[in-house]
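Our next item is chain A:
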Amino acid sequence: MRNGVATLAAFTIVLLLSSCSGGDDRETVLVMAASSLTDAFIEIETAFEAANPEIDVQLNLAGSASLLEQIVQGAPADVFASANASTMQAVVDAGAANTSTPFAGNTLQIAVPLGNPANVSDIADLADPDLLVGLCGEQVPCGQFARQALDQAGVVASIDTNEGDVRALVTKLEAGELDAGIVYATDVIASPEIEGIALPANIDVAITYPIAVLTDSPNPDLARTFFDFVLSARGQALLADAGFIAP
Partner candidate 1 sequence: MVAWVNVMSSAGMTGLDTHLVVERPDGFVLDLAITIAPGETLALLGPNGAGKSTTVEALAGLTPLDGGHIVLTNRVLDRPATNIFVPPEERGIGVVFQDYLLFDHLSVLENVMFGPVSLGEAKPQARQLAEDLLERLGIRALGDRKPLHLSGGQAQRVALARALASKPDLLLLDEALAALDVTTRGTLRRVLAQHLAAFAGPRLLITHDPTDAFLLADRIAIVEDGRLTQVGSAEDIRRRPATPYVAALAGTNLLAGVNRGGVLTLDDHHHGLQTADTSVEGPVLITVHPTAIALHKQQPSGSPRNTWETTVASVEPLGDTTRITLANPLPLGVDITPGATAALDLQPGSAVWASVKATEISVAPAAARDS
Partner candidate 2 sequence: MSGRRIRQRAPWQLVALGSIGAAVFVLPLVGLITRTPWSRLGELVASDVVVDALKLSLLTSVLAAFISLLLGVPLAWVLARINFPGRHIVRAIVTLPMVLPPVVGGAALLFALGRRGVIGEPINDATGFLLPFSVWGVVVANVFVAMPFLVVTVEGALRNLDGRHEAAAATLGASRLTVFRRITLPMISPSLRAGLVLAWARALGEFGATVTFAGNLQGRTQTLPLAVFVALEQDRDTAVAISLVLVAVSLAVLLLLRDRWWSHGSTS
């Protein structure tokens, strides 16, 4: 018993030490990106590191609001890619960024589980109390955009859950636990287990993703390199592959 505990403790210490000193000699650029960018930015990271072998990109993917909080609290980040303009504006207002540039756009779709078991056909169906309807919470961009769309359509949705971020919403749709939700078109493309229904053409929600180099970036040069890569033709092509539209 005693030996077992000692062995475990020693093992843990070794692990801790190796994880501290481990890794390679590459310079690191820490990118904070909205969770709806997950798939696209993983592709971009791979392509960027292939083009710049001396740079290691670390992605911190979370809801835009969480990222805002982390950046304002002084996280040592280099680049911030937000899913909406207001969050980016808050970062600028806090003095954490001087300026930002739109790098992608997105559209909304009604997402339903594969096969559309509840036969959802229109945004008005979201008002049906017999359907299980999920949205993103109001605190995150996808939730704000979804509400704009519903307002424009004049639909009062019968909401059963406000998910913390778009990934959580997509997961519940994939599992068939929800009948319908409003997500980004990129999420529908990324997931083989949900299908999308286009919103009526008269609904116009402008979704623009801005990106910025942070003022407190520990590696402003590397940050700029990554920033430029996202805006480059190669970066834009990868974003388009993921379903993003031009800003």
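On the choice of candidates, all candidates are chains of the complex that A comes from, given by their letters.
As a working rule, contacts are C-beta pairs under 8 Å (C-beta built on N, C-alpha and C of every residue); 3 or more make two chains touch, one makes a residue touch a chain; residues count from 1.
Everything numeric in this text was worked out from a predicted model, so none of it was measured.
Colleague: For chain A, which of the options 1 or 2 is its touching partner in this complex?
Modeller: 2
Colleague: In the complex formed with candidate 2, which residues of chain A make contact?
Modeller: Result: residues 63, 65-66, 69, 132, 134, 137-140, 159-164, 168, 171-172, 175-177 of chain A touch candidate 2.
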